[in-house]
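Comments concern the structure below.
Only one protein chain is missing; all other protein chains are in place.
Each chain carries a letter (A and B) given by its place in the written order, and its residues are counted from 1.
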Amino acid sequence: MSDNISISVNETIQHIQICRADKMNAFTDEMYQSVATALKKSHKADGIKVNLISGVPGCFTAGNDISDFYTYAEKGNFSPGIIDFLTTLGTLDMPLILAIDGPAIGIGTTMAFHADLVYATPEAIFATPFADLGLTPEAASSYLMPKTMGHARAYEMLALGEKYSAKDACRAGFVNKIIPSDELISHSLNIAKKLSKKPESSLLATKQLLKTEQEYILTVMEKEVEIFTKQLQSKEAKAAFSSFLNKTK
Amino acid sequence: MSDNISISVNETIQHIQICRADKMNAFTDEMYQSVATALKKSHKADGIKVNLISGVPGCFTAGNDISDFYTYAEKGNFSPGIIDFLTTLGTLDMPLILAIDGPAIGIGTTMAFHADLVYATPEAIFATPFADLGLTPEAASSYLMPKTMGHARAYEMLALGEKYSAKDACRAGFVNKIIPSDELISHSLNIAKKLSKKPESSLLATKQLLKTEQEYILTVMEKEVEIFTKQLQSKEAKAAFSSFLNKTK
Partner (left out) sequence: MSDNISISVNETIQHIQICRADKMNAFTDEMYQSVATALKKSHKADGIKVNLISGVPGCFTAGNDISDFYTYAEKGNFSPGIIDFLTTLGTLDMPLILAIDGPAIGIGTTMAFHADLVYATPEAIFATPFADLGLTPEAASSYLMPKTMGHARAYEMLALGEKYSAKDACRAGFVNKIIPSDELISHSLNIAKKLSKKPESSLLATKQLLKTEQEYILTVMEKEVEIFTKQLQSKEAKAAFSSFLNKTK
């Protein structure tokens, strides 16, 4: 269990908080594993009905920890946490709400396409600058982003690396509502509570009907991981990581 | 032929009006059957080129009649009208325009995803509060809603039960234009007329090219009906129907 993931359960609502503020909430493998484990626990047996993921005030996540990327590049493959996290995202049957304030980079943006409801503050910034790091899309974003918002917008984010504001994201359909930052968590918890009061069999069956593509999503993720792993080892990726790590030393 | 469905044909335009104002235009099985029969008649042989469905001023439809839901729950299956209506919606080859003023609840919203053009007034309200009744999506909405507007918005309507205004619906892509209520019918009839003047072979071939998924849509509807029927008989659904019927006694 990672120190950088804080988990609290209040009645039937599990709140998973990314808490690594000194590193802009960048995800280590251990952090992915902790989130995946918590999400997988959220089944009827455990009395959890709704999951909420948030960051800290002013920061959702800077994305994958770059020094971990560097290690993956050396080893030639990912650690198991990230794979477990992706698979869990793609197959979760319980409701998942995201509350996003500040930067939501890389996986911070791509996980939004798996969430059921996404609330963001006016300060939220979405970006997937994979190409700038010599990398490629992950988390089935190469399928889910064009499906949700059309090819031109998906390419604008995934290849050109343009930032989207909360308003842009709302317009593109992957954020539900913009909420002032001092109300973000209370609003999201209220919605979680509202959801948790609804007949559980309806909620589960509704999500199951909406998410009939789980198997395909997993296939896309696998193909993306294969290409991503190859890209990780490219000259361009290694140079981008070194440059980043030197800058932040 | 239901008294609550009024059908008029003017030149080549068939106007189907839902007229059960005292019950907020709630659909009975007989009403579904009448609409289905009228739509099915709209083929070249009958000289009908375009179909328009509207409600009464201030109300499109409150959705399925709740006392009918109660009966279905007792019997364990739907009456045939609703199934015929859904199948007809999913396979109609003639153009279908909706003119929506006031509430468009349940099937009132989900039928919009089958229509070719949808006009709504600033007073239109779209909602699919299936989960609040212990129910689940129908009319292939579990497939068509996320396809049209992304998963997060579809979940917001289908599971959380949030209301969408005409503006929200426009932004989400399932309403074409917002029209003042006193011009809604004349505008919609004008558009119907405009369509009816276009080469019929082009119109039919265009719709056929756009709707290549008919078979899949019918499969989704069947699966949804199966789950919906099970949910109808749940404790939560029966309690919701009883509570509603007591309130409106």
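The rule is short, and it goes like this: a contact is a pair of C-beta atoms (placed from the backbone, for glycine too) under 8 Å apart; a residue touches a chain by one contact, two chains touch by 3 or more.
All values derive from a computational prediction rather than experimental measurement.
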Options A:I5, A:I107 or A:A154, residue touching the unrepresented chain: A:A154
Residue of B:K23, B:H43, B:R171 or B:K223 in touch with the missing chain, whole complex considered: B:R171
Residue numbers in chain B that touch the chain omitted from display: 95, 112-113, 115-118, 147-149, 171, 173-176, 191, 194-195, 198-199, 201-203, 205-207, 209-212
Absent-chain interface as seen on chain A, which is shown: 130-132, 134-137, 142-143, 146-147, 149-156, 158-161, 171-172, 223-224, 227, 231, 234, 236-237
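The rule we apply is simple: only the chains that are shown with their structure count from here on.
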Centre-of-Cα separation between chain B and chain A, whole angstrom: 35
